[in-house]
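Removed from the display is one protein chain of the complex; every other protein chain stays in position.
As written, the chains take the letters A, B and C, and residue 1 is the first residue of each chain.
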Amino acid sequence: MSWNTFGRVFRFTTWGESHGPALGAVVDGCPPGLALDEGAIQPFLDARKPGTSKFTTQRREADLVKILSGTFEGRTTGTPISLMIENTDQRSKDYSEVAKAYRPGHADYAYDAKYGLRDYRGGGRSSARETAARVAAGAVARLVIPEVTITAYVAEIGGDAIDREAFNAAQIDQNPFFSPDSWAVTRWEKLLDEARKDGSSLGAVVECVATGVPAGWGAPIYAKLDADLASAMMGINAVKGVEIGEGFAAAALRGEQNADPMRPGADGSPEFAANHAGGIAGGISTGQPVVVRVAFKPTSSILIPQDTITSAGEATQLSTKGRHDPCVGLRGTPVVAAMMALVLADHKLLHRAQCG
Amino acid sequence: MSWNTFGRVFRFTTWGESHGPALGAVVDGCPPGLALDEGAIQPFLDARKPGTSKFTTQRREADLVKILSGTFEGRTTGTPISLMIENTDQRSKDYSEVAKAYRPGHADYAYDAKYGLRDYRGGGRSSARETAARVAAGAVARLVIPEVTITAYVAEIGGDAIDREAFNAAQIDQNPFFSPDSWAVTRWEKLLDEARKDGSSLGAVVECVATGVPAGWGAPIYAKLDADLASAMMGINAVKGVEIGEGFAAAALRGEQNADPMRPGADGSPEFAANHAGGIAGGISTGQPVVVRVAFKPTSSILIPQDTITSAGEATQLSTKGRHDPCVGLRGTPVVAAMMALVLADHKLLHRAQCG
Amino acid sequence: MSWNTFGRVFRFTTWGESHGPALGAVVDGCPPGLALDEGAIQPFLDARKPGTSKFTTQRREADLVKILSGTFEGRTTGTPISLMIENTDQRSKDYSEVAKAYRPGHADYAYDAKYGLRDYRGGGRSSARETAARVAAGAVARLVIPEVTITAYVAEIGGDAIDREAFNAAQIDQNPFFSPDSWAVTRWEKLLDEARKDGSSLGAVVECVATGVPAGWGAPIYAKLDADLASAMMGINAVKGVEIGEGFAAAALRGEQNADPMRPGADGSPEFAANHAGGIAGGISTGQPVVVRVAFKPTSSILIPQDTITSAGEATQLSTKGRHDPCVGLRGTPVVAAMMALVLADHKLLHRAQCG
Partner (left out) sequence: MSWNTFGRVFRFTTWGESHGPALGAVVDGCPPGLALDEGAIQPFLDARKPGTSKFTTQRREADLVKILSGTFEGRTTGTPISLMIENTDQRSKDYSEVAKAYRPGHADYAYDAKYGLRDYRGGGRSSARETAARVAAGAVARLVIPEVTITAYVAEIGGDAIDREAFNAAQIDQNPFFSPDSWAVTRWEKLLDEARKDGSSLGAVVECVATGVPAGWGAPIYAKLDADLASAMMGINAVKGVEIGEGFAAAALRGEQNADPMRPGADGSPEFAANHAGGIAGGISTGQPVVVRVAFKPTSSILIPQDTITSAGEATQLSTKGRHDPCVGLRGTPVVAAMMALVLADHKLLHRAQCG
């Protein structure tokens, strides 16, 4: 979890800018002998790929992944797996405006304040394109945890939430919103169309559920499973909040309302009467589904002009043109799922290290 | 951020169980030459200390800290600072009930599932007593960031929030609730009394604001300042949610509502028209106040009997007696502040390492 | 391997100065369920203890270890194990001379140059007393690798080597020199007596052999087993060289002389005709004994006056009085063995993490 590397035993390092020749990830510590080729990764990148509907950025990237190392005859060898995705649609637009002025809400000013210079083309390293590398690494992580099923979906856009009664997991990849509720799809389509026409953007809440996680993963005290998930999710571009299980709602409950009573289960594991805890107690998985909720702010890149300053410190106004996601939470959904897989894979191996 | 160590350059490692002879922290990587003695740490421990009002656990711990290494003639030497707090009130009660059955909502079952055994006396390592070590380490961290002022307070108990108009920072340490709103104090007193009498407990929301953080701290991509804060806060006992700035509310906003426009400031730094971002963009501080909100669930230890299972897997009921905080969020407030200090100190040094 | 923490999965952090109230180690990531009490650690500390013969420093330290956390009912719980050793014989001598001038060959000048101040009492953190904490941690590490037998001994003092033909492992703990060759004992006694009388000191070479290490431990490329052993040993006070297997002698050999031919062994594992490699190939254990050689320089603290400078930068002469080991390599022997155990325990767990 340092600089551009995430994880302890199952680790990945990402690199690349929005408008450089390529971006990639190096996955390290992966167990040997797992079947892996590009075909095991590409579908996850396709789900995150831009340009698939009018509700995402119109940048067109094939996002084809190449495996440059770490496999032999279709299996992982235990050595680092280098994944590369070439950038193909870095439109040669005029960046002079963004080069001179800071886009409010973006990392522009902060990067300049930190590094003294920045690659302003498409946001450089702070671009959400970096998340393609996470998704590629996440596809490898999934191979490490075949016992786990990860489901991520959009639960809310612009304050309009799905109806839990209408939840249908089969719907999720049948619409451009990763929505499990087909009624919400119709409403969100309208909401996003309005926002787009207004030159505005919308926030979203993404939920992610991992089932099949056995009891016992997590490394108290400072690598608690929930702490790692919080770090993993909060680090995704545009994320401003993370909840585990009941989350902030738990703060308004009384102890007996938030309880997860247990009784003996059929298979020797306990059965829980509820899952307010979101599958984690004391930083360790309980065997229940691990449940995370992630808040994405509305994209900062909007057409509506805003006050800002130039690099030279002078007042100006900026209207961010170009190709942007009106709701960055949508394409954030596969990224949330990838980070869940990456955290769980690391913790599976960490647990095996200490507890055999 | 591995096992029982937190941080990269300014690092601390904690140890100790609720009912062992002592607990402590080893702070490593601290800059040399800082004035440090027990007196610089004790007031923070006193603020967190149990037994100071009827709204906290009645366990009585002096929580006196001893510095065992790392200072010479009242100054830090750059070598590890070992801090120890002896446990003095480990009441020799009968633990046979807790030894045999898992307290629902507690880490009991998860620890057993992970480690195959557990120190059941007072929760062992999963006890909130561990947070005393964080508070002690946090007091050292504060010395590293004298330019920063950290204010933490309870913003909500059991769903009842403070009135922002009534906010008075001077109130915070004048009441047992760390409340900045004296009207809320009266209401919360009543709320908590009721909960206590019912043998129940209440959740809380704690807010923490750090002012004076210069623009430029934070280490993209996987050690973003907000990602580290999320990890730091989510790892505190009973925490289930973390927000930066606008947090989940941002997900319901449109881009222009969530914008933080800039204009030239008097001192060369920009002035911001708002702080929806909570002082962090792209994982790097912007110079605005860093704002974090943390959700504490209601204490799981309640007198109201709940269904659970024994270690042998048999059904039983448990009513958790003993000395417990009816609202663990209260004493969590100094812990949240300590974790803020620890994250910021680490990032100050990390920034200095890379950017000079 | 950062600051005062060593290891990745099986990690330990040490703290403490020569003349502080205590020193200690926090062992983290230890597997649960191992039988551990002070009795499992004390014998290793006793072997390293000062004051046991006239050939070691006359400082008298009981070096009694206390376990402050991480065990319950005599077993490790998987939580951090805090080990503390109180300093009891910090003689209140006059340090004014050492406070003002730098002892040549010591860390005095370097510490001042780095930190701007130093705890000059007995060398502070740079004192070999720190190695007591390593030995204590190493005793815990041994519990993690019961399949491994570690033997360390002095192979050479002041250029006078043991006779390999006279090697008798049973001799090692029967003499104050950890010598496996009883003839060498007689010669070394004389050598050291002379050096002591001259107010001088002698260097030594310590060898350490670990048998029972299975093939497969080690984590290429930058955590190779031999790289970690090199780091572990070179970091011990007064060590200036580390060899694996044939070491520097291999540089003078031809390929066929340095070969370790293999043939099928009785138990399915290969038999090797030689062990020039010292049990490690490509950074991974081969199943042969792991062999390390470590060079200790002669103690820098000698009575013979030497030119040096004061903290103020003025010329002076210093004759280091006080209680010192005339041959620091002697008491380094249990430290070398401890570091071997610590590296192997970490790699056992790392291997299990990745390869199951």
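Please note the rule applied: a contact is a pair of C-beta atoms (placed from the backbone, for glycine too) under 8 Å apart; a residue touches a chain by one contact, two chains touch by 3 or more.
Being a predicted model, the structure only gives us computed values, none of them experimental.
Colleague: Who touches the missing chain here, C:35, C:169 or C:221?
Modeller: C:221
Colleague: Touching the missing chain, which residues of chain A?
Modeller: Within chain A, the residues touching the omitted chain are 2-5, 11, 13-17, 20-24, 26, 28-29, 32-33, 66, 68-70, 72, 75, 77-82, 114-119, 124-125.
Colleague: So that we can see where the missing chain sits, which residues of chain B does it touch?
Modeller: The missing chain touches chain B at positions 8-9, 29-32, 78-79, 220, 349-350, 352-356.
Colleague: Can you name the residues of chain C that touch the chain not displayed here?
Modeller: Within chain C, the residues touching the omitted chain are 1-6, 8, 14, 102, 104-107, 109-111, 113-116, 125-126, 130, 156, 158-159, 195, 198, 200-205, 214-224, 226-235, 237, 239-248, 250-264, 268, 270, 273, 276-278, 280-287, 295-302, 304, 306-309, 313-315, 329, 351, 355.
Please note the rule applied: only the chains that are shown with their structure count from here on.
Colleague: Could you work out how far the Cα centre of chain B sits from that of chain C, in whole Å?
Modeller: The answer is 39 Å.
Colleague: If you average the CA atoms of chain A and of chain B, how far apart do the two points sit, in angstrom?
Modeller: Inter-chain centre distance comes to 26 Å.
Colleague: Just the number, please: Cα centre separation of chain A and chain C in whole Å.
Modeller: 46
Colleague: Could you say which residues in chain B touch two or more other chains, in rising order?
Modeller: 2-5, 14, 114-116, 125
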